[in-house]
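Note that one protein chain of the assembly has been removed; the remaining protein chains are unaltered in position.
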Amino acid sequence: MSKTLRLQIILGGCVVVAAVLIFLWKPTVLIYGVQRAGLYAAIALPMALILGVVHIVNLAHGELMMVAAYITYYLSRSLGVDPFVAMLITAPVMFGVGILIYKLTISHAVKGPELNQLILTFGVAMVLSQLVNLLTTSQTRKISLDYVTASATIGETSFGTYNFLFVGLAAAVLIGLQLFLKRTRLGQAATAVGQNPNGAEIIGIDVQRTYTIVVAIAAGLMGIIGTFFLTKFSIFPAVGGAYTMKSFCLVAMAGIGNLPMIVVSSLILAVAESSIQAIPGGSGWAPLVFFALIILVIMTRSFRRSS
Amino acid sequence: MKPTRTTGSVIALWVFGVLGVFVAVLPLLAGPYAQAIGRSVLTYLILAVSWDMLIRSGQLSFGIAGFFGLGSYAAVMAGKWLGMAPILTLLLAGVVVALVAAAVGSVVLRLRGMYFAITTLALAEIFRIIIRNWNNFTGGPNGALLSGVIFGGNAAATYTLMLVLGVLAIAASEWFEHGKMHFALTAIRNNEVVAKSSGINIYRYLLIAFVITSAMQGVVGASYAQQFGFVTPESSFHMNYTLIPLALALFGGMYTSWGPVVGAVILGVLGEYLKLYIPYGHLIVYGLIIVLVLLLMPKGIVGLVRARMREVSHD
Partner (left out) sequence: MLKIDSISCSYGRLGVIHDLSMEVGAESVGLFGPNGAGKTTLVNAIFGMVPVKSGTITLDGQDITGKPTHEIVRSGVALVPQARELFPFMTVRENLMVAAEQVPHARERSSETLEEVVSIFPILGERSRQLAVTLSGGQQRMLAVGRSLMARPRVLILDEPSLGLQPSIVHELFSILGEMKKEISILVAEQNVRESLRSVDRGYVLENGRIVIAGSASELAHDPEVERSYLGL
């Protein structure tokens, strides 16, 4: 126990030192890194919720965000409303999509072999992205909003401020999920199910219902997060895939079931990425950072387990 | 009862054997269009078989497209920079991909289950980014073009080439189904601890399996690139090359040599027609197949047929 604590302190120290150095080098790198970390953490948290309670890696996670973004896109275009207004419809629709996906697919594999679960959710991901491809073509789409270009200047550095919204989003999702899991009856039941589904069944929890609701909540959150994503980024049918992998990387770094640590792992990944991007000629290589991290983290984890 | 079953399976073997040879030779008689379809079927057949060979060890790979694309690039680069003969570039691609797989595998094969699966899912993306950024060698985002295609575009010859590769792939798969390799991989899949305690060097067998199956995917990528004479980061590492083989193997039946073969032949031919009717987004069908097969017939066509045959032999 004290050994892991020491390790955490050393790790934390390294992160702080690195952050200070980066700030002295190029303040904007740190600012953009923090903003990006907000986005990453917000997206990873619902995946962590499903993994922690249902014990399934949802490889269609990024695709849920993509679908949500498309729903908001078409709603806001056809109704002529702001995306955040359309979100009021998108989120409940995605909640329903979550129920549907759970009932139709995951529920049949939840007690089966892990490999089948992975292939199944991979199949769901493909169906979702190809369905959107079929309906809307692979053309990229974007909503231009005037408020997203807001910027601020401190001293000599000026930077976009809209993306700080993602930091707020991540905080809201994290706090909301923690309150749900600790304070509500359903959330406590979900915690119990996540730790021991047999035990949960024995004390009278409807495990299947809990799984359904947890997947639906995660999907509903993706409805919100997908909308936020749409306000700032272009979307296309394959946009979600990279976020599935990054989210998994972040959850694995944080440790399954440890939601608050996801904020830390997001900061590490995001600041590392924006540092690489700041190096001349480095921007093309930034997407490799997460791969290096996932290997590093999982290796150290599995080594620690075996020793 | 036992003798009937053996005679039954011998007859079945002959029937399938004759049928197989017939199906395989048919395109050679039927002309260029049939040969083009046959080529595409064989391409996915080899990928499906190779994927299945690895999953027999319990390691699920989503990295097919990565090694396929790498093989494509290796072949085209060898042709472009070294002026190597097309057929030799296939060999070279196999060696290059085997080396890369050995290096990657020595790290990622220590991972299991979801960790391995998701890491391999990232491989195609990783390779694609490296190739894309390595501008002056690979041609960067624009890709690279060969001055000509293999066998001067002779459809019968390329079909024959793919047929030979297909037979080799099935032979490799059968080798994995028998003897020490089979024993080791099945032991690893069923229980790693038991496998370890029975003296199997898990890591060595996994590495061998990973290197061989990746090299197969690389050679297919190379032959594909040589047939079309160009590579680009987006097309050569396309998700298709992971999605379609998976669907074919599942549809035919996992954990056997013949499952992926049957799946590839049936769906490969149907897929060609599908492409004509839904040019964009026809891939949704493969996603649906994956989902439906897992939910409704997890043992695939071969599993269904086997169960049926067992019923018949019981009556």
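Letters are used for the chains, namely A and B, taken in the order the chains are written, and counting of residues starts over at 1 for each.
By definition in this document, a contact is a pair of C-beta atoms (placed from the backbone, for glycine too) under 8 Å apart; a residue touches a chain by one contact, two chains touch by 3 or more.
Just so you know, these numbers come straight off a predicted model, no measurement behind them.
Student: Sort by label and list the shown chains the missing chain touches.
Tutor: Checking the complete complex, the chain left out touches A.
Student: Quick one: say which of A:189, A:230 or A:270 touches the chain that got left out.
Tutor: Looking across A:189, A:230 or A:270, the contact with the absent chain belongs to A:189.
Student: Going by the touch rule given at the top, which residues of chain A touch the chain that is not shown?
Tutor: 185, 188-189, 191-192, 195-196, 198-206, 257
By definition in this document, only the chains that are shown with their structure count from here on.
Student: Counting only Cα atoms for the centres, state how far chain A is from chain B in Å.
Tutor: The mean C-alpha positions of chain A and chain B differ by 32 Å.
Student: Under the touch definition given earlier, write down the residues of chain B that touch chain A in their complex.
Tutor: Checking each residue of chain B against chain A gives 55, 58, 60, 62, 107-108, 110-111, 113-115, 117-119, 121-122, 125-126, 129-130, 132-133, 239, 243, 246-247, 250, 278, 280-281, 283-284, 286-291, 294-295, 298.
Student: Which bits of chain A are touching chain B when the two form their complex?
Tutor: Where chain A meets chain B, its residues are 57, 59, 105, 108-109, 114-116, 118-120, 122-128, 130-131, 133-135, 137-138, 238, 241-242, 245, 248, 252, 284-285, 287-288, 290-291, 294-295, 298-299, 302.
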